[in-house]
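The complex is shown incomplete by one protein chain, all other protein chains being positioned as in the whole.
Moving on, here comes chain A:
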Amino acid sequence: MTAAIEIDGLVKEFGRNRAVDGVSLTVPAGTVLGLLGPNGAGKTTIVRMLATLIRPDGGRARVAGHDVVEEALQVRSRIGLTGQYASVDESIPGWDNLYMIGRLLRLPRRRARALADELLERFRLTDAARRLPRDYSGGMRRRLDLAASLVGDPEVLYLDEPTTGLDPRSRNELWDMVRDLVARGTTVLLTTQYMEEAEALADRIAVIDRGRMIAGGTAAELRARVGGQMLRVRPGDGADLADVARRLSAAGEGTATVDHAEGLVCLPLARPGDLTAAVHVLTDSGVAMDALDTHTPSLDEVFLTLTGGVPTEGRTTG
């Protein structure tokens, strides 16, 4: 398989801040890579460099065989971009958005018109064709944004947090549309803060934190990195969760994390003796416990373990 995206040591600095700090990645053609990370991890900056919107300060990136700096125009004619802040033109109706892009891509009028109709139909926006996108719902706007990025029939599609702020139904709908595109052979680079989304869509996941790639692989491989099992402890009312976490961390190889919303403390069990050690620690602490179990970790837990349990915006855990 040929690589649709090849990134080697990509760096971007904003002033003193290294937003992207030496990221290397390869995305085989026809696959989906999920860039997973909290807000401010550098995901969007990576996408913006790959979309030729900003120049890298270091490293190289090739998209569909073309260098993003040296051959920006060729890259642009092979990519589609669906922005985090939907980049549809709010000032003209949905149909005109698609027609305009068709004309900008030098399609003949008739073809641009037909394609606009076709895409609206495919994304169930025909009824909203003559309305301004500012009157659309969030889901409709994302669908129009996705339709707009498909006018040029791109080989590589960037989806920057495509479902942030969408209700579950719209989100599932958008997921189906993305799966449909992948089935047609489009390579997709997806950024997301949601493990569930990465797991649902991505063949491989790259976990990004503070501009660096801290882990990569399939969802299953990522889980394996944290160890087979996760210990979950629910201390009784009034217990100091942070204190329990600190004690537990001494028992295991990994770091225990606190889920305040659920009132849980979680510890990855990496070595065979960890569970026994953890139980000993808990018994010695004298903390009353409401519940205790072990389970296969979710990607959320994987992420928290990999990033050292850094609290992030928009998440209840941490």
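Here, a residue touches a chain if its C-beta (ideal position, glycine included) is under 8 Å from a C-beta of that chain, and two chains touch if they have at least 3 such contacts; residues count from 1.
Here, contacts and distances are computed from a predicted model.
UniProt records the chain missing from this view under the protein name "Transport permease protein", selected from "Tryptophan synthase beta chain", "Bifunctional protein PyrR", "Fe-S cluster assembly protein SufB" or "Transport permease protein". Only one of A:7, A:20, A:36 or A:51 touches the absent chain when the whole complex is considered: A:51. Of A:111, A:124, A:260 or A:295, it is A:111 that touches the chain left out of the display. Touching the missing chain, out of A:11, A:29, A:69 or A:100, is residue A:100.
The omitted chain makes contact with chain A at the following residues, 51-53, 71, 73-74, 76-79, 81, 83, 85-93, 96, 100-101, 103-108, 111, 132, 148, 152-154.
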